[in-house]
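Take a look at the following structure, please.
Here the complex is missing one protein chain, while the rest keep their positions.
Take a look at chain A:
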Amino acid sequence: MRKEGLIRVFSRIPLHTVIILFALIWLLPSIGVLVTSFRYPHSVATTGWWTIFKNPFNNAQYTLENYIAVITRCGIGRAFLNSFIITMPATALPVIIAAFAAYAFAWMRFPGRQTLFVILVGLLVVPLQMTLIPILRVFNRLGLSGTFPGIWLAHTGYGLPLAIYLLHNSVAGLPRELFDSAEIDGASPSYIFFRLVLPLCIPAIASLAIFQFLWVWNDLLVALVYLGGTPEVAPVTVQVSSLVGSYGQDWQLLTAAVFISIIPPLIIFFSLQRYFVRGILAGSIKG
């Protein structure tokens, strides 16, 4: 029995080795960035980040100076704030608008319903490159380019097809008897929507909100096009990518900036994993 157990352990060594190798490849690049962001500029420039492991508990080799530098001098503080200003409404607006539309698609009868829904599914895969030039022109005419309301609206437009599609799936999944009995009791559509549909779809709404939050927070293209490079409105992704151009060799600054920019997504990832995975999986059909 003991011998068999040993054979089992040994025969599984290749499996464990391959898995641990994968884990290392996926982990090491991020660890390098994290370590580098706390090191002094001269040591970053002359030695590899892994040299700290010779003496990992020597606190003299760590500093917060890079974080202070990027927040104050490189505009990352401002950009971080901008990212929040952009992301909050750009998450809430499409989710709310989509909830109304999803309810109508799922439980109301009206002419053209089927056709409209097919168009919606088609819109899921339209690359947003198809929309940039005409919208930018309209925005320029209306004075919306380079402003927060402009990008709120743009993200709402880009997020809506998926948002309606996903919420439709869960609203349509509610039991028919629920609606029948509510109707017999004389409930109005708005009562049904606010008192039944919304509360019952909270998990789906949460997953969708997380997905949309990450999509907007991590977006580069939409921000580049409608906000331009103006530091007053640029989100953290745009700011980091412009630092790559101007501070390309100052790795201690780039790594600190990147680490700040990924804190909110990481917090969501660690704390709301269940909804996060659901959101990502549900969003997978968004092309």
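Here is the rule we go by: contacts are C-beta pairs under 8 Å (C-beta built on N, C-alpha and C of every residue); 3 or more make two chains touch, one makes a residue touch a chain; residues count from 1.
Operating definition for what follows: contacts and distances are computed from a predicted model.
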UniProt protein name of the chain not shown, from "Extracellular solute-binding protein", "Cell division protein FtsL", "Peptidoglycan glycosyltransferase" or "Sugar ABC transporter permease": "Sugar ABC transporter permease"
Contact with the hidden chain (one of A:134, A:175 or A:199): A:134
Residue, one of A:71, A:196 or A:262, that touches the chain absent here: A:262
Residue, one of A:36, A:82, A:145 or A:170, that touches the chain absent here: A:36
Given A:52, A:98, A:166 or A:208, the one touching the chain that is not displayed: A:98
Touch list for chain A against the chain that is not drawn: 12, 15-16, 18-19, 22-23, 25-30, 32-33, 36, 44-50, 97-98, 100-101, 103-105, 107-110, 113, 116, 118-127, 129-135, 153-154, 156-158, 160-161, 164, 179, 183, 189, 193, 214, 217-221, 224-225, 237, 240-241, 244, 251, 254-255, 257-258, 261-262, 265-266, 268-269, 273, 276-277, 280-281, 284-285, 287
